[in-house]
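Attaching a single structure in structure tokens format; questions to follow.
Left out: one protein chain. Kept in place: all the others.
We just call them A and B in the order they show up, numbering each chain from 1.
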Amino acid sequence: MSYLDKDALKVVGTRPVRPDGVDKVTGRANFGADMIMPGMLWGKIKRSPHAHARIVSINTDNALALPGVRAVITRADFPDVTPDRAFIGAAPANLRDLSRNCMAKGKVLYEGHAVAAVAATSPAVAEQALDLIEVEYEVLPHVMDVEAAMAPDAPVLHDDIFTAGVEPKPTTPSNVSKVVRFAKGDIEAGFGEADVVIERRYTTKPVHQGYIEPHACLVSVAPDGQTTIWSSSQGQFMVRGYTARIVGADIANIRAIPAEIGGGFGGKTIVYLEPLAYMLSKKSGRPVKMVMSREEVFRATGPTSGAVVEVKLGAKKDGRITAAKTVLKYQSGAFPGSPVQQGCICGLASYDLPNAETIGYDVLCNRPKVAAYRAPGAPIGSFAVESCMDELARELDLDPLRLREINAAKDGTKAAHGPTWTNIGYQKTLEAAKASEHLKTRLGPNQGRGIASGFWHNAGGESSAAVHINEDGTVTEGHPDIGGSRASMAMMVAEVLGVPFETVRPVVGDTTAIGFSASTGGSRVTFAGGMAVTQATQKVVEELKRRAAITWDISPDAVEWKDGKAYPAGPNAGSFEPLDLADLANKSARTGGPISAEVQINAQGQGPGFTTHICDVEVDRETGAVKILRYTAIQDVGRAIHPSYVEGQMQGGVTQGIGWALNEEYIYDKDGRLENPGFLDYRVPVASDMPMIETVMVEVPNPRHPFGARGVGEVPIVPPMAAVANAIAAATGVRLRDLPMSPPRLLAALDQAEPMRQAAE
Amino acid sequence: MAKTHVSTVINGEPVEFLCEPQQTLLDVLRDELNLTGSKEGCSSGDCGACTVICDGNITCSCLMLGAEAEGRSITTVEGIAQGDHLHPVQQKFLEHAALQCGFCTPGFIVAAKALLDENKNPTEEETRYWLAGNLCRCTGYDKIIRAVLDAAAVMRAEAAE
Partner (left out) sequence: MPNLSFTAPTTVDEAVRMLAGSAGLAKPLSGGTDLLVQLRSGRMRPEAIVDIKRIPGLIGIREEASEYVIGAATPGVMLSAHEGLEHAWPGIVEGADLIGSQQIQGRASLAGNLCNASPAADSVPAMIAAHATCVIAGPTGRRTAPVEAIVTGPGRTSLAKGEFIIEFHVPKPKPHQCDAYLRFIPRTEMDIAVVGCAVNVTLDAQGVCSDARVVLGAVAPTQIVCDEAAKALIGHRLDEPTLAALDAAAGRACNPITDKRGTIEYRIKVAGVLARRAAQIAFERAGAR
């Protein structure tokens, strides 16, 4: 059964108060660092001061001798994860690498890489003990940026990594861990047909997810190995599986309890602390709590890649693109695994391109291992392509929106990376942009308007859900995803059951309370979790009908479920008073026992997300300061289950993108040490930087989801960098191709362009 | 390390505690008094998640020593609602969906409450600047600002009754 008819919906599409809301406005909600256990110790990490060095020796004797210190661990306490045990289930992380990221083996590969950890009776003692751990290093040459790391004489990070994806198979190790390539048509012929060809180079800096909650966990390992992990993450099953493999424990012995998570944005899809706290707890026999400082979050957890992207576009005079080529080089940090492939795919995915080629390089360097960040890889590639589209529009003297309309991907378009689109809403976002009041408003001096589009695949995958009808007829719904999905899940349950939203209590289950679920990522939860929850509820409805049939002694086929009650299906079924949830639950012992259903699925058929943004800026030509005057995000959201939270995702993604565009960057000194590991100089947008962010939700339902939902959380971060760059170009005539477009950079570009401007006048 | 004995008032209740000289008020609230509603996001006064009201002024509890609380009156997020009656700022945060992950929310609630105590009718710009010391990475601030302005309107209407 599907619920695609919007007019028939009573709960989905409304804006109820979220079930966990009161806990969160009153300070009751418990996040990663909020839990305590009796006898708990505090764990702290000793980290490398060097970007690249061989660990010659580690002496922990003095630290262990400090009163209050109960355990010290180093790499020697961890088993080696052999290559055959490097992956678990369908999870993407290479656990051999992750193990070495959690605790350095042999070499430190970035400043902040963990080399030892202590557990002590107070944070102050643990801190003091860190100073007493003596580590001798042999400092090695380091390499920070992609092109330097790809140079033939570059210091090599790993002597066992050989470039994958090239023929013949290389025989010397390389910092290029992988090359990916997608192609369609005949790229050279395509450029040959073009009237105009432009070729540009763009660069971006690594940026951090910037969740306000630092990583935190509390781990208790009993002498028999029974383990409880309390931590904030994007997946309790991920925490359980990854930790088990890294410490060499059985999954069955670990119960992972999800704390409320204070933001993740992809950055909490891997473990950093849990395996260390496990080892410290095992060694000390006491529960161990670990909480990162903000500085540690910046130095040692995953930013997304800095990158170099080259774009070449060829077009006819009328604006039809004949060929597009992109080359992307992404930093992966200390271990392989940048999101370069998604960058390759997403940059070109919005357009119907007869000929296209995209090549991506995954490049190691002495920076923290990158982690997923909201539509991983897509914003970088799209900043380049969407900026270049704007440059092409200028070259062709075409309106940039018109250029996108001419080349927009639509149903039936075969994307450069393979799939043929169905039920996509990209053109609808362009239509809505064109019709928007925003586009009609006039701009003043030093003001400019930019537009940019974006794409993200969205994801499906493994999800579980359970629905229990309680004795009094209320409903407990369990699902294993992170906190933000409670409202949408409960709304879908309420809709299917035909009961008020308030009678459904959603619970985020721990790993012993509910079946396996993949991590929250790829904007998969409302899609895949929602599908599981809907199916579980439908099973419960079937069971409720069966129980009514037993009560009435008629066939289940003769029972109809409507508005939360069982009715006889027509006069032939007999004449009975309807039975609601409370009636059926109260009598359940007499009709077969408790009424519940659990569903496990591997959800397929996620719908891609397309979006178009409009940004107005004002530039202070004397200081290079950019003010965001107005911003509109238009997005195909499939079906907005809880529209307020869909808008919130759009507004949040836009704001992160604006930070990425204007000010956010990692700044390293010449020795590879991070100079801005704090919110003072890593400048995320503050409230006074932002205008209100207008949202337009276009709804092209995804027919493969019962309610038509498609992922909405990630794609909003894809267009802002180009939208801002295009707006600055419109305001000033100066094109910035390097992020961030900070005041010193913009002012330098304006000064450089000034003589030309004066000459032109 | 000798501990300092401190007598203070927290959320209207007299409280006594012992703290080490380097412990911040935030450390004391969270680790000694189990008031974990105030959050630690940066320890440098840049994120505002630990905002409390101290003798009428909002302050980052990570930038105040526990020992300094002697004789002061402190309000934390746990003291904003009156029993089961939410403060209008809390109610409007819920209605406007002004929170996502909820980690920054306690700091925003405390700071916004203090704003409305001082300024019954703040403009959008005043509200944005007052709250500039509270970082939110989820919402883009839009719904937070709307919630605070709406709470101000409700409080003005209540005051006029």
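Definition applied: a residue touches a chain if its C-beta (ideal position, glycine included) is under 8 Å from a C-beta of that chain, and two chains touch if they have at least 3 such contacts.
Everything numeric in this text was worked out from a predicted model, so none of it was measured.
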Practice problem: Out of A:Pro608, A:Pro685, A:Pro706 or A:Pro720, point to the residue that touches the absent chain in the complete complex. | Solution: A:Pro685
Exercise. Determine which one of B:Asp46, B:Glu78, B:Glu95 or B:Asp150 touches the chain that has been left out.
Key: B:Asp46
Practice problem: Taking the full complex into account, find the residue in A:Asp84, A:Asp397 or A:Glu622 that is in contact with the omitted chain. | Solution: A:Glu622
Quiz item: Just one of B:Ile10, B:Leu29 or B:Ile58 touches the chain that is missing; which is it?
Solution: B:Ile58
Self-check item: Interface with the unshown chain - residue positions in subunit B
Solution: 1-2, 4, 20-22, 24, 43-46, 48, 51, 54, 57-60, 62-65, 67-68, 70, 111, 115, 129-134
Quiz item: Can you list where subunit A touches the absent chain?
Solution: 124, 127-128, 295, 622-625, 662-663, 667, 675-676, 679-681, 683, 685-686, 688-689, 742-744, 747-748, 751
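The rule we apply is simple: only the chains that are shown with their structure count from here on.
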Quiz item: Can you list the residues on subunit A that touch subunit B in the complex?
Solution: 15, 17-18, 20-31, 33-34, 36, 123-124, 209-214, 260-265, 291, 293-294, 483-484, 642, 644-645, 647-649, 651-656, 678-680, 684-688, 690, 692-693
Quiz item: Taking the complex as given, what residues does subunit B use to touch subunit A?
Solution: 1, 20, 22, 27, 30, 34-44, 46-47, 49, 76-78, 80-81, 86, 90, 93-97, 99-106, 109, 124-125, 127-129, 131-146
